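Only one protein chain is missing; all other protein chains are in place.
Should a chain be cited, it is by its letter among A, B and C, assigned in written order, with residues numbered from 1 in that chain.
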Amino acid sequence: MSASNKTLPLFPEQASTNAAMVDELYFFLLALAAFFTLLVAAMVVVFAVKYRRRSPDDRPPRIHGNLQLELVWTVIPLLLSLVTFYWGAKVYFELSRPPDNTMDIWIVGKQWMWKAQHLEGVREINELHVPVGRPIRLTLATEDVIHSFYVPAFRVKMDVVPGRYTTMWFEATKPGRYHLFCAEYCGTKHSGMRGEIVVMEPADYQEWLAGGPKGDLASQGEKLFTELACVTCHQAGPTQRGPALAGLAGKPVQLAGGGSAVADDNYLRESILNPTARVKAGYDPIMPVFQGLVTEEALQALITYIKALPVTPDNVVAPAAAPAAPAAESKGH
Amino acid sequence: MSADTVGAVTHAGHGGPVGTDPDGHHDNPHLAHHFDSEEQQTEATQLGMWVFLATEIMFFGGVLTAYMIYRMKAPVPFAAASHHLDLTLGGLNTILLIVSSLTMAFAVRQAALKDRRGYLLNLIMTMILGTGFLVVKYFEYSEKFTHHLVPGPKFQWANLGQAHGAEQFFSLYFMMTGLHAIHMVIGLGLLTVILIQGRRTTFPARFKGRVETMGLYWHFVDIVWIFLFPLLYLIGRHYHGG
Amino acid sequence: MSYHAVPAPGQKNYLNNGYGLMSWLLTKDHKRIALLYLLSITFFFILGGIMAILIRYELLTPAGDLLQSETYNKVFTMHGILMVFFFLIPSIPAVLGNFLIPIMVGAKDLAFPRINLLSWYIYVVGGGFTLWAIVTGGVDTGWTFYTPYSTVYSNTKVMAAALGIFISGFSSILTGLNFIVTIHRMRAPGLTWSRLPLFVWAHYATSLIMILGTPVIAITILLVGAERAFGLGIFDPKLGGDPVLFQHLFWFYSHPAVYIMILPGMGVISEIIACFSRKNIFGYNFVAASSIAIAVLGFLVWGHHMFTTSQSVYAGMAFSIITFLVGIPSAIKTFNWASTMYKGSVSFETPMLYALGFLGLFTIGGLTGLFLATLGFDIHVHDTYFIVAHFHYIMVGGAMMSYLGGLHFWWPKISGKMYPEAWARMSAILVFAGFNLTFFPQFILGYLGMPRRYHAYPPEFQVLNVLSTAGASILALGYLLPGFYLLWSLKYGPDAPKNPFGARGLEWQIDSPPITENFTVTPVVDDDTFDYSLPEKEVAVVR
Partner (left out) sequence: MSEHIEKKSVYFSIFLALMVGTAVTVYVAFQDLGILNNLVMLGIAVTKATLVVMFFMHARHSSQLTKLTILASVVWLLILFTFILQDYLTRGMLPYPGK
């Protein structure tokens, strides 16, 4: 077990770049709280002792209040609050914004287990192997209810919400095994929906990966793309009735009926599962609904494949599309 | 906050002169024992109704929010589904309700003038119009049943791609109009009470106040429909997608 | 002095004005209705408390061996539902508020006595549904009813429990409506807004929330129910529904609802501290206005429960900063309370002990609330025991303490009997000690990362859990005692004088217990009526 074996632990292990940041904030908050708690306690104790009732007939004079004091204890907490807010927001932004060079992993939660899918094709359950010192981005989905992916040693947590993808990221700093908890109540075995994050040295990680099956995720997606007959409509040819998909990822899309959207993972997801909710401008809403027909895993493969499609001059999505394929998402690791 | 800086008593309604009431009882049979005056009582009742209407606004507000968000997320299926509502029936109902609001306003007015005949006539008109609304609604609903537009396992929608959005639209449609209809039924019940009481009243202030209070409720239900009609039946009519 | 006068025995009062079940069940007297509420919320508190004990004993060991996980989930769900909706929300408003507000404003009753009785019946029916849900199998959704678990996946009695909460919501709305109209329309001559007891101000603010917030939970629960019962698709992601929208609607009410739970308590504390310091509250205007500020700002912060739920980052920031702002009025109140003791004449009867306990625990609970409002910090501790500790510090350490304080403070008025002071002090101290032992370790557990709603946990968390369980046992004892000695005092306690604590305010000028009409003439008050620095000013209230 990762967390210390002390009988009375008081502080969690720090094992990610974020952890230190969050802990600093924690100490600041503790200091702030200690200060105000002691202040209030001191006021109460001092006044209680000093002005205790000495005779039943005490009748102290009336004091209406004091405007200066009121201002003091309005303004000082206000300023401190603003500082705290700013600090908290900064950390939050860091936690929310993955760096550019992340390694991507797909996660699916279901009652009551975690499934991880590496782009290289390896799959695991209730365990997640990652290399140390490399920012990892997780794209999370759920098959049923809301779950929450929580790694205390990394100080990160993100809910997994049905109907769409959410993301989170971390960079582990110490090899070891760390708790993975489901933090959002999800039914009977919520407390059993636990696992472990195994942080390894990069070389060990490569070795571990190599022990997995052959065939990366994008090529699995390619197979599905044919099996599910996506090709009929999405490949240049006589039957093409839908837009070309290469280079689509990350680009803005004009929608029928006005408005636009960015083709992120969630857009791709919706476009496949429930395509006519938002229809691309210039196309008829004829694409069939795939909700219920593709599993979360298949969807991961399809999206990975679409994002990895090579951009060639004749299948570019829009004239404006930049020639460069989306860097991080392209296959071949 | 010393005593002098504070002006006279604010608008608190403490009716009659103080102390004129040595036994703590009053002779007015229309006055509940804990009020000092009829005026205070009427004011309290009406304030109570307005406050209650504030809760009603928030109540409908919740489902309106859901409607707004989902409509934003899936405008096309929602517009398509909205085309399946019967504009004629919806329009007819709108007119019925507006007229009933007019007659209700007159009922209140005639009660204030102590014109029993006018009061009863207008009240009955209001109730007939309200019932008419519900009858029309009944036909609208049953039409939805026969066309499999009721959400659930029997729901059918030709364009599969939009089936989900459409089902969601009809879920919200039934929720919103259903709640509205329940409010209509409650309103009719309340009107029945003041109809019966109106047959033999002498129109004391308390009764007039009660009629006005019931009127407030009825008008509120009308206002809800004033919003539901365009939101459900009209938005996106001009758009011919799907 | 007149306030030592004990009413002649056998005199008519609200308690002996009519006997028999019907004289209670059909009463329109706000004081009797308050007692009806007192009985029913105590019942639900005991039930909720038994659930709490089950939770704590289950968590004694890491393995989860006392209860099955299904059972455990039902137990904490019912604990949350009972404690929040059937105990704490109605506690101070429906018992003390109901009893005192008409008296404090110099009225004979609330504006709508019949509606008042109706609201108790509604509460009972709502409670009945909830009990029925428990008896026929229980609910396991957590008190937050998050979709889609509650609409699609849970196969427990969600409908019955939701219906219970839906129904009891109307009770809360009607109570709030009654208070608002009463406070606006029924104040005695001379009772201006700037003289209004702070208890009444606090209830005014509470009522605003009840009125404007409760309908939203009602409709939300209705939507969940419709989805579950008729298969309507509103939050169901399969139809494009958004579970996060449910959370928005739920917290639109449930965050303001936490202020429904604390504001009345703040009102109680204002009265108690003033009385036992023999000083009018320091900065009355600020304390009064901050109640309203809390009520209003409290509606703008609900998204702080959703920082990790994929709400947009920008929405998170907006909610975070407003959450910090809503802490300011609480800070103002806290410092004004403490300053009230300055140059006062402080004595330490039981209500004051509770009030001082409140000050400390509310401060800790409130400040840890600010921790949670801090975005970067909340990500780590959201849905861990840190949250559990935060809200118990406020709800048990704050609201519950103020409720007990208020109950002791006005017990002589309500029952006409004095409670045994020594016992009461002892139990106040037990509660304080037991409370801290129960919930302080949970802060540490939370930061260590122990998720809430866990029926089994990794073994390294055990020691802290054992401490917590030990504390809960002491706490239970502390709560048991008042049950006994308050009942005992009904029969054996000495008769209470009109004003046993030398307090100011109209309620202390009438008999203990009051007559059914409260006043025989409408009282006329002025500033001196409430002034602690002057000898008590008699207002003509009874002839």
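Observations on the model:
Convention: a residue touches a chain if its C-beta (ideal position, glycine included) is under 8 Å from a C-beta of that chain, and two chains touch if they have at least 3 such contacts.
Note that the structure is predicted; figures quoted are calculated from it, not measured.
Listed by label, the shown chains that the missing chain touches in the whole complex are A, B, C.
Within the set A:T84, A:T139, A:T173 or A:T304, the residue that contacts the chain not displayed is A:T139. Of the candidate positions C:L39, C:A318 or C:L477, contact with the hidden chain is made by C:A318.
Contact residues of chain B toward the unshown chain are 11, 39, 42-43, 46-47, 50-51, 53-54, 57-58, 61-62, 64-65, 68-69, 72, 87, 91, 94-95, 98-99, 101-102, 104-106, 109, 112-113, 209, 212, 215-216, 219-220, 222-223, 226-227, 229-230, 234-235, 237-239. Mapped onto chain A, contacts with the missing chain fall at residues 96-98, 139-140, 158, 161, 164-167, 250, 258, 261-262, 264-266. The chain not displayed touches chain C at residues 184, 212, 216, 244-245, 248-249, 252, 299-300, 302-303, 310-315, 318-319.
Rule of thumb we're sticking to: only the chains that are shown with their structure count from here on.
Ranking B-C and A-C by contacting C-beta pairs places A-C first. One simple way to say how far apart two chains are is to compare their mean CA positions; for chain A and chain B this gives 45 Å. Between chain B and chain C, the centres computed from C-alpha atoms are 33 Å apart. Residue numbers of chain C whose C-beta contacts span two or more other chains: 238, 240-242, 284-285.
Chain contacts: chain A has residues 64, 274, 277, 291 touching two or more partner chains. Interface residues of chain B, counted against chain C in their complex, comprise 1-3, 6-7, 9-14, 18-19, 21-24, 32-36, 40, 43-44, 47-48, 51-52, 54-63, 65-66, 69-70, 73-74, 151-153, 164-165, 167-168, 171-172, 174-175, 179.
Per the touch definition, chain C reaches chain A in the complex via residues 64, 69-70, 73, 140-142, 144, 146, 148-149, 152-154, 237-238, 240-244, 277-280, 282-286, 307-310, 313, 316-317, 320-321, 324-325, 327-328, 331-332, 334-336, 338-339, 341-348, 356, 359-360, 363-364, 367-368, 370-371, 373-380, 382-384, 444, 447-449, 451-461, 463-464, 531-535. For chain B in complex with chain A, the touching residues are 1-2, 73-77, 79, 159-165, 239, 241-242.
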